[in-house]
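Below is the structure I would like to discuss, written out as structure tokens.
Let's look at subunit A:
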Amino acid sequence: MSKDDALCGEFFMNGDTACAEGAISAGCRFFAGYPITPATEVAERMSERLPQVGGVFIQMEDEIASMNAILGASWTGVKAMTATSGPGFSLMMENLGLGVMLETPCVLANIQRAGPSTGLPTLVAQGDIMQARWGAHGHYEIVALVPDSPQEMFDLTITAFNLSEQYRVPVLLMADEAVGHMSEKVVMRRINQKELASRPRPKVVPEEYLPYDSREGLVPPMAVAGGGYRFHVTGLTHDDRGYPVMTAEAQDKLIRRLVDKIRLNAKNIIRLEEIGVDDAEVVVVSYGISARIARYAVQKARDEGIKAGLLRLITVWPFAEDRIRELAPKVKAFIVPEINYGQIVREVERCAAGKAKARLVPHMGGSVHLPETVLEAIREEAK
Partner candidate 1 sequence: MTKMLTVDTNPVDCYLRVDRIPHIWCAGCGIGPATGCFLRAIDRAELNPDKVAVVSGIGCSGRVAGYIKLDSFHTTHGRALPFATGLKLGNPELNVVVFSGDGDIVAIGGNHLIHSARRNIDMTVICINNFNYGMTGGQMGPTTPLDARSATSPYGNFEYPFNLPYLVAASGATYVARWTVLHLRELERSIAEALTKPGFSFIEVLGPCPTVYGRRNKLPRGMDEMRSYQERSVIRDGADPKDVELSLNGPIVVGKFVDIERPTLWDCYQQMLDRVTKP
Partner candidate 2 sequence: MNLWRKPFDIDEKAPRPVKIHIDIDRCKGCGYCAEFCPRGVLKMTGELSYKGYDMVGVVDDGKCLGCGLCEAMCPEFGIYLIYEDKELK
């Protein structure tokens, strides 16, 4: 196969397939996964494409193994990903925590379906948003992106790889069944190598290398297995050498850095789309498939003369706290349509801090909101 293996051009394809193609364009050459509706199409596409581009596809025995396999592969210097949905996402949580602790770049696509438990395997929901943030035990920060179309499944998969490489953190692509299974036009542009980030590499000789060297910055350089660095990494609380240290001081230093490397860079990580927010009295805060319904409702409200705006969260984690705080004194209300019984609305309410109302427009999953439901909420809050 030639080096030029990424697909380019305009295609009509579903979101899952676009996600797989985005990964190939981003340079992903390792995929480990386990079949689960509605994420299976990502694995299927990868099983077809990776052998064509000299990568490795492996179907593991479960999602726990899949998550571990991509961590292992990432330590050999390969860009690696997995894709799953609800139950599999739950199984991956412990080792997502390992990925955070070892600071291993990788991408995990969760094509959300309705839960809890087996729930509605073939139908849409956005119920895993808080699990994405807090699913593994212990305190950490994570990056989660939410695509609203097959096009974004392609684009944001590339962004996800870039952020994971840049910050050495697992990045979650929190898509949903609707976006995953919807077929639309996807434009795959040629990705220039310069657009692709890669993890910081050690600049010192092996004898001087520290796996978690934080002297140069919050993101330490990462050696590869087999590179002669003979490093040790552990899921235990560790020091700069990677050695376990069982003290409160070591925990303090490590967790602060793991959190701060995302928290202090939130401005560079967060991506938002805003429509008519500047003069808006009512701002709809939404993400993923729900944002497409919100977009229509906001449009209708504007047609009726209501000053409505849309703030679409492309990055749900880290949360766009500053923007909500900034808008809160200027607006009457935030309206949060999401396909769950209230998750991101809590964040909005927290940041609005009583300066503006945060109103949830819930949907328990299985389908999407009716635009009228969101429109009605906008009308009521605009009064």
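In the analysis below, a contact is a pair of C-beta atoms (placed from the backbone, for glycine too) under 8 Å apart; a residue touches a chain by one contact, two chains touch by 3 or more; residues count from 1.
Selection rule, in plain terms: all candidates are chains of the complex that A comes from, given by their letters.
The model shown is predicted, which means the values in this text are computed figures rather than measured ones.
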Single touching candidate for subunit A, where 1 or 2 all sit in one complex: 1
Subunit A - residues contacting candidate 1, complex: 1, 30, 32, 51-52, 54, 56, 58, 60-62, 64-78, 80, 94-95, 98, 102, 224-236, 243-244
